[in-house]
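With one protein chain removed, the remaining protein chains of the complex are shown where they sit.
Residue numbering begins at 1 within each chain, and the chains themselves are lettered A and B in the order written.
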Amino acid sequence: MSVNSQQALFEYALRLGDNALILGHRLSEWTANGPILEEDIALTNIALDLVGQSRMLLSYAGEIEGKGRTEDDLAYYRQSAEFRNALLTETDNGDFAQTIARQLFYSVFADQLLQGLQKSTDATFAGYAAKAIKENAYHLRHAAEWTLRLGDGTDESKRRMQEGVDKLWMFTGDLFATTEADMQLVSAGIVPDVSTFREAWLKRVSDVLTEATLTVPESNWFQSGSRNGIHTEALSYLLGEMQSLARAYPGANW
Amino acid sequence: MENTVQLEEQFNAKLDKGEFIEPKDWMPEKYRKTLIRQISQHAHSEIIGMQPEGNWITRAPSLRRKAVLLAKVQDEAGHGLYLYSAAETMGISRDELLDQLHTGKAKYSSIFNYQTLTWADMGAVGWLVDGAAIINQVMLQRTSYGPYSRAMVRICKEESFHQRQGYEIMCALAAGTPEQKAMAQDALNRWWWPTLMMFGPKDSESKNSTDSIRWKIKRETNDELRQKFIDRTVAQAEHLGLVIPDPELKWNEERGHYDSGEINWEEFWNVVEGRGPCNHIRLKVRVAAHENGAWVREAANAYAAKKAKREAGSLVA
Partner (left out) sequence: MSTTDNQWPLWEVFVQAKTGTPHKHCGSVHAPDKEMALQNARDLYTRRSEGTSIWVVPATAITASSPEDIGPFFEPSNDKPYRHPTFYVTPEGIKYL
C-alpha cells in the first residue's frame, strides 16, 4: 500500500470510528434522563452498539497507522481538529425530538454506507459493515417509528419534531462530503462513493417525514468542514468532558 | 370475619409449606402493603441508582470502561422495570408508584444520596454497594411473593457482572500509580460506612423486620445480612492492599465472624430523612426527566389513538 493510500484508509477508519464514538457518546448523555424508562433502555442500547463499533474501528485505524496507537489513544488524546466525525453526530441532544431527528438522518445515511462497505475489498471494513448493518437497521427502525409518533402525535410534539428537523437540516450535507483521498479508496473498491447517496437519502428521509405529516426543509445551504477537522463549537465541549479523566492521569491504566 | 380468619390460616399454611403467593391469591392487607412498599422502594432505588454512576459515563477513562458502565447503568433501568412490573401485579400502577417517588412520599435506598466524586467511586460502588445489594437480593430470590421472587431471580442472574466489574476497577487502581491507589483508598473510606448502612437499622430497632420475616418476604435479618457482607468483604480489601476504615474490625474466633465498630446511626437517620449530600439533586434530576418526557408520552398516546381509529375505520370500509 502506498503511503498516500495508507493515510487515506487511516482517515476513513477514523471517520467511521469517530462517527460511532461521538454519536454514541451523545446518546449516552440520555442515561437517566429519558422520557420514560423503556426509552432510557432503548437509547442506551443504541449508544452501546455505537461505542462497540467505535472500539473496533479506532483499533483498526491504529493498526493501519502503525504507530502503536490504541483505540483509547485515539479517543482520548486527539484534539477536536483531529476528529473526523460528521458535524451531525456532534450536535447537542436538544429535546427528544431533536435527538430522534439526528438519529433518523444519521441512520438512513449509515444504512447506505454500510451496504456499500459490505462489499469492500478491505476485509475489516466488510466484516465491520456486516455486523453494524443489523445494529443500524434497528436504530433506523426506532428513529423512524418515533418520527411518526412525534410528527403525527400532538400539536406540541409536531412542533418540536419539525423544529428538530429544521435545526439539524444544514448539518446533513456534510455527511456526503468526499475528499480526493476518498476517491482513491472508491476506485480501489474499498469504500462506496457517498456523494452518490444524496438523492436516495433525501427520498428515504422525505418519505418518513411526509408520513409523519412533517415538512421536508427546502434549504439547500449546508454546513461542511468535518473532513478537514473544522467542527462546531459543540465538539470541543464534548471532548473536554470525555477526555478529562484520561488526560488528568496520562499513561495510567484503568 | 370468620372467613378472613380462615383465609389467613390458609395463607399461613401456604407459607409454611414453602409455597409461593401469587397475585390472585388472597393475602392479608398488611402483607400486600408491606410488599408494595418494599418492591417499589427497591424499584425506586434502581432508578435513582442510575444517577451516581450515570455521572461518570461521559467521563469514563477508556472505551471499554465506558461500554461496561453504560451496560451496567442500563441494567439498573431494566431492573427498575422488572420490579415495577412485580409491584403492578398487586394492583397499583407504575404511574402511582412514580408519583410517590416524585413527591417524596416513597423512599429509596439512602446509599444513592451519596456523591460519586472520582472514578474510583465507580469501583467502590460496584464492589461494595452492589456487593451489599447482591447479598440482599440473593435472599430475596426465595421471597414468598411469586412475581417478586421471579424478578429477583432474573435480576440476580444479570447483576452477577456488576460487582465483578466494580472489583476489577478497584484492582486496576490498586495496581496503578500511587495517585490511583490513593484514589481507591479514598473511595473505600467514603463508601464503607454508608454501605454497611444499606442493610438498615439494627434488628433491635427495625420496625418492619419482624412481619417481613414471619411472612417470608425477608428470610434473614438486617444484622445477619450485614455480618455476611463484612465477612465476605474483608479478604477482598486485603487482596487489594486497601484498608477498611474501621479500627475495631477484628476476626472473632469464637463467633466465627468479624467484629466491627459502631455505625454512625445519627448520619444514617439524617440521610434517610433527607439531609444527605445528594437527596435534593437526585430527586430533582428524576422529576425533571419525568416532566420533560411528558410531551413525548402524550404524543405516543395520541398517535396510538389516531392509528387505532384509522385501523377501525379501514375495517368498516
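Basically, a contact is a pair of C-beta atoms (placed from the backbone, for glycine too) under 8 Å apart; a residue touches a chain by one contact, two chains touch by 3 or more.
Every value quoted in this text rests on a predicted model; they were computed, and no experiment measured them.
Student: Consider the whole complex, including the chain that is not shown, and state which of A:Arg84, A:Arg149, A:Arg204 or A:His231 touches that chain.
Tutor: Of these options, the touching residue for the absent chain is A:Arg149.
Student: Touching the absent chain: which residues on chain A qualify?
Tutor: Within chain A, the residues touching the omitted chain are 36, 38, 41-42, 45, 141-142, 145, 149.
Student: In the complete complex, the non-displayed chain touches which residues of chain B?
Tutor: 22, 24-26, 74-75, 78, 81-82, 85, 88, 93-95, 98-99, 102-103, 150-151, 154, 158, 290-291, 294, 297-298, 300-301, 303-304, 307-308
Quick note on the criterion: only the chains that are shown with their structure count from here on.
Student: Taking each chain's centre as the mean of its CA atoms, how far is chain A from chain B in angstrom?
Tutor: The separation of the two C-alpha centroids amounts to 35 Å.
Student: In the complex, go through chain B and note every residue touching chain A.
Tutor: Chain B reaches chain A through residues 47, 50-51, 54, 57-67, 70-71, 73-74, 77-78, 80-81, 84, 119, 169, 172-173, 175-177, 179-180, 285-286, 288-289, 292-303, 306.
Student: Quick one: which bits of chain A touch chain B in the complex? Just the residue numbers, please.
Tutor: 21, 25, 28-29, 31-41, 44-45, 47-48, 51-52, 54-55, 58, 71-72, 75-76, 95-96, 148-150, 152-154, 156-157, 160, 241-242, 244-246, 249, 252-254
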